[in-house]
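Here the complex is missing a single protein chain, while all its other protein chains stay put.
By letter and in written order, the chains are A, B and C; residue numbering begins at 1 in each of them.
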Amino acid sequence: MSKPKVAFFDFASCEGCQLCVLDLHPEQLLDLLNVIDIVEFREAISEKADTFDIAIIEGSITRESDIPRLQKIRDKAKILIALGACAHIGGINALKNFQTKDEYQEAVYPTAPQKYETSHARAISEVVQVDAFIPGCPIDTNEFIKVVKNLVLGKKPGLPDYPVCMECKKNENVCVYELGMQCLGPVIRAGCDARCPSNGGYCFGCRGLITEPNLHSQKDIIQKYNLTYEKMMDKFKLFLERNKEVFPK
Amino acid sequence: MSKDVKIDIQHITRVEGHGNIKIDVQSGELKECKLEIVEAPRFFEAMLKNRHYDESALITSRICGICSVGHVLGSLTASEDAFGIKISEQEKNLRCLMNIGEHYESHVLHIYFLAVPDFAGAKSVLPLVNTHKDVVVRALKLKKLGHEIGNMIGGRLIHPTAMRVKAMTKIPTPEILHDIIHRLEEAKTELKKDIGILKTFIIPNFERETEYISLYKYGEYAFLEGNIYSSDIGETSYKNYLDITNEYLVDHSTAKRAKHNRKSYMVGALARFNNNHQWLSEDAKTIAADLGLKAPCYNPYMITIAQFVELFHLADEGIKAAQSLLDNGVELENRKFTIKPGRGIGAVEVPRGILFHDYVYNDQGYIQKANCIIPTGQNLQNIEDDFRALVPTILDKSKEDISLMLEMLVRAYDPCISCSAHILNVEFE
Amino acid sequence: MCKELKLKNKDENLYIPEKARIVEIKTFTEKEKFFKLELVSQKSLGHVPGQFVQLSILGIGEAPISISSPPSSDHFFDLCVRAVGNVTNKLHTLKVGDEIFIRGPFGHGFDDQILAKMQGKHLLFIAGGIGYVPLRSLINKVLKSPQKYQKISILYGCKTPKERMYQDELTKIKAMGSNIEFLETVDHADTDWTGNQGVITTLIPKVKFDPAKTIAVIVGPPIMYKFVLISLMEKDIPKKNIYMSLERRMKCGVGKCGHCQMDGVYVCQEGPVFNYEDVYQKEEVL
Partner (left out) sequence: MSLNSSLKIDKKILLENLEKTIQKYDLIALKKKGENYLYDYIQKSKEIIFKYHPTVLSPKKFFFPKEEVLFEYTADGEVTPKSETKPTILFGIRPCDVNGIHILNEAFAESKGDPNYLAKKENSLVIGLDCEKLCDENAFCYRVKSQNSTKGADLFLHDLGLEFALTIITDKGKKFAQEYLQSSPGSEQALTKYQAAKKKSFSLVAPFRDLDKLPEIFSKNQNHVIWKEKGSKCLSCGSCIMVCPTCYCFDVADEFALNLQKGERLRRWDACMLSSFAEVAGGENFRDKAENRLKHRLNRKFNYLMKKHGQAVCVGCGRCVRACLADINPKLIVKVLTGEQE
C-alpha cells in the first residue's frame, strides 16, 4: 500500500481542529506518519505541496476570493475532507449571517466598514464537492484518526448517524432537560461521546443534524419542559445557520 | 553598502493563521516593511450581539483554538465583572489548572514544533522525528499533558465544555488531582532534559528596547487577575484598558493594531518576564539564570526562552493549585446569581500576552456591545518596528538568510494571527 | 433450584472465524466477481444449498454471503460477490492466494425435507440479478439428477445484459435436456441484445406449468418478490409450494445481534430460505 499524500489547508477558522489533529500520543504520530505522508500543514511544517491525494480543509468560506483557492485544491485532490464544523456546516462563522453585511461590518470596523472583503459564511460543500467530513467544534481526535484510517483502508468514514442522546445515555447522564436546561442532543449527530452534556453542559449542535432529525418532536419537548420555541431556535443559530431544515431561507 | 532586496513571503508557515511579510530595500534604504494579515475577518464582536451570557464564552472561545481557554477565562471574567460575581478559591484553582493546560499545549507547540526546527536547521518537526526522536516524543507528551489537564478539568482543552460563569459544571476527583500533581512534577523533569539543547541554540544577537505590557498583581506572576502594567508608565486599572490599547487600523492587515506610550509595545512571555520576573517560582528563576535570560531583556528572539521558563513556573503553580484543592476538598458549587445590566471587563494573560474582553449586558443578560482585544494584534506593530530595526543590520546576508531571520522573528512572537484578525472594536462612549 | 449458566463447549467460540484461501477469481460483471475458495484446514464446508457464510477480511469487517456451489465433500466452495461496501469492495481487490476468513455455514437452506418435497415436481426457479447466486447452489444440485424432476424451468432477469452472470454455465444448462428450460430477460436492452426485454414477471406466462405440481423458488431484490408473488398467486400456485430466500442486515449470523429479525423470526437461523406459507402473514417480510 503506497502512502497517500495528505495536505491540510485552512480558511476562516480558529485552527482548533488542526490543533486537535496534533493532539496525538507520540506512538500515534509515528504510526500516522507510517500510514500517510503529510506534505503540507502550515501550522506545523514549512513545506508546501504541489500534489497530494487527500486534502483536509478546515474553515468556512467567507470571501469570494477564497473560492478559486478552494477550487484549485479540489482540482488537485482525489479525496477532499471537511475538517470541523466551520468547513462541514459553516460553524460559528455563520452566526454573523443573521445580520446584514452592513450591520456586522459596521459593528466591527466602525471607522472603515467596507475596508475588508467579506461575504456570508458558507460550508465548503456549498462551493465544492466534499467526499468526507469530520464533524465537531472542535473535532474529536479519535474520530479524525478513525476517518483517516478508514479512508486509507478503503472503508467508508463510518460516522454515527444517530442522536447525541444515545451516547449521553451510555454515559449514564441525567438528561439536562430534567435539570432545567435545553439541549439539541435529540437531533444532533453523535460521535462526540456526548461531551457537553456529560460535562455539565448541553448540546448546542456543533456536529450538525442527523440525516433524519425529528424536528417536530424536538419542538414538543421544548414545550413539555416549559421552555420557549424562540430560545430553542436561538440555540440552533449558533451552529446551524446553513441548515435549510432548521432555517429555511 | 547599497543593495536591493525584495522579500515577499506568502503565508508564513508554522504560525497560527495567515500572515505575509513584505520587505523592499532599494539602494540600502528600507522603502517598505510590512507584516500583512490576510486572514479572513470573522466578525466576532458582531456575532456576540444579543447573545446570552451563557454563550459568550462558548462563542469567543472559537476566536482562536490555541487561546481558547484564554478567551473563555477573559470572557467569564468580563461577565463576572459585569454581574459583580466573586469567584471562590476553588474556582480560581480550577481555572489556574485550565490556564496551565493551555500554556503547556501552546508553549510546547511553539517551542518544539515551531521554533526548535529553526534552530536545528530543519524545515519542520517531521524530519526531527528521525534525527531527534526522543525530543519529539517528549514534546508530544508534554503537549498532550496540556490537553489532558484540559480534558480532566474542563471537559476538553480546546473549547472547554465545563467552564461557566461563576463556577465549573464539573469537578475533578482526588485521583485526578493526584495524577495532575504527579504529571506536572514529571513534566519538569522532562523539560530539564532539553535545557542542553536550548543552550546550543544560536539566538540572533538583536536587541530593541520597547514598551512591555502585561497583567500585574503585586506578589504574583499574574495570569488570571490584576491590573495592567507598562514598563514605561507603571500600573493602570484593568478597567482603563482602552487607554493602553488605542486600537487603529492599517491598510495592509485585517488585524487591528495597538499603541500606547510609544509607536508600539510588546505583550507575551517576554513582557511578562520583564515585568513580573521577581515572582517566578524558584525553579523557574534558576532555569532562567541558567539559560541567560535576565530582566530586562530586549531581544525578541528570547521570547521562546521566556516561554520555556514559564513552563517551570506554571508546573509549580499547578502543583500548588491541585494540592490546595486536595487539602480543601472539591465540591460542585452553586452557580446561581442575579443578572445585573452593565459593563464588565476581563483582562487575562494568555500564552501570547494580555487579552481583554469587554461586554455590555442588558438586564436579561444579553450582550449589547462587545469588544475583544487579542495579544497578537497588540504585537503586530512591534514586530514591524523590529523589522525596521533589524533589516538594515543584516543586509549583508543572503536573501534566504534574511527571509529566514524575519520569519524566525515573526515566529518568536508566536503570533496567533487567526485570532487577531477576527477582532474588532466597538467604541465606548 | 435453578440451573446455572454454563458454556457447553468452551472451544466453540461462535465469533471466531477460520481461514480460507482464494484459489480462483473470475470477473463476471463490473460489480460482480466469482471466488473459488478453500478452507485452509482442508475440511469440507458441509453446507446445504441456500446456506451462507460470514466472510470476513480482518480490519475491514464481515458480510453474509451465500454459498454458490452445490454441496460437496471436498474443501472447495464458491461465492459470487457484488461490490457494494466495505468488505465486498475490499474482497474485489484481493488476488488468488490471498487469505480471508469464514464463519459458517449458517442458516436454514434447502434441506433434505425440502429436496424430498421437490422430487417429481416441476421446479420453477426465478432469479433476479445477484439472486441467481444462492439459487445456483440448488440448481446445480438438482441438475446432477434432472430425471428426478418433472421439469426444471429457470427464469433469470437482470437490469442490463452486462449484468448477467455465469454465462458459460447457463449456456450449458440451456442445452442440457428436454425437461430443462432456461429463459432470461433484461429490463433495459442494449443494441446487441436480441432476447426478451421487460421485468422478470413477463417471463412467467411463457412457462407452462400445473400450479399444484409446481414448486417455485424465488431469489432476488426485495421489490421483485412483491411482483413475482402476485403473478404466482394469480397462477394459483399454492403458498406452500413457494420458497424464497430473504436478505436482511446481519451482524452475527447466529441469532444474537438482532439485525435480521423480522417479526419473531431470525432470518439468519430460520432463514434465509423460507416457505411462503410460513411467512406470508408475518410483518415486514416484503
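Simple rule for what comes next: a contact is a pair of C-beta atoms (placed from the backbone, for glycine too) under 8 Å apart; a residue touches a chain by one contact, two chains touch by 3 or more.
The structure presented is a predicted model; accordingly, all values stated were derived computationally and were not measured.
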With the full complex in mind, choose from A:Gly16, A:Pro135 or A:Pro163 the residue touching the hidden chain.
A:Pro163
From the list C:Asp111, C:Asp263 or C:Glu277, which touches the chain that is not on show?
C:Asp263
Please output the residues of chain A touching the missing chain, sorted low to high.
28, 31-32, 34-35, 145-146, 149, 152-153, 158, 161-163, 165-166, 168-170, 172-175, 177, 185-187, 211-212, 214, 216-218, 220-221, 224
Contacts of chain C with the missing chain: which residues?
1-8, 10, 12-17, 19, 56, 58-62, 82, 84-85, 88, 99, 101, 221-222, 247-249, 251-252, 254-259, 261-264, 269, 283-284
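Assume only the chains that are shown with their structure count from here on.
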Counting contacting C-beta pairs, the top-scoring chain pair is A-B
Per-chain Cα centre nearest the global Cα centre, belonging to chain
A
Whole-Å separation of chain centres (CA-atom averages), chain A against chain C
43
Cα centroid separation, chain B vs chain C, in Å, comes to 65
Using CA atom averages as chain centres, what separation in Å is found between chain A and chain B?
25
Identify all positions of chain C at which a residue touches two or more other chains, and write them in rising order.
none
Give every residue of chain A touching chain C within the complex, in rising order.
153-156
Which of the residues in chain C come into contact with chain A in the complex?
59-61, 85-86, 89-90, 93
So in the complex, the part of chain A that touches chain B is made up of which residues?
10-20, 22-26, 29-30, 33, 38, 42-48, 62-63, 66, 91-93, 95-96, 99, 103-105, 107-112, 115-116, 118, 137-138, 195-196, 198-201, 204, 234, 238
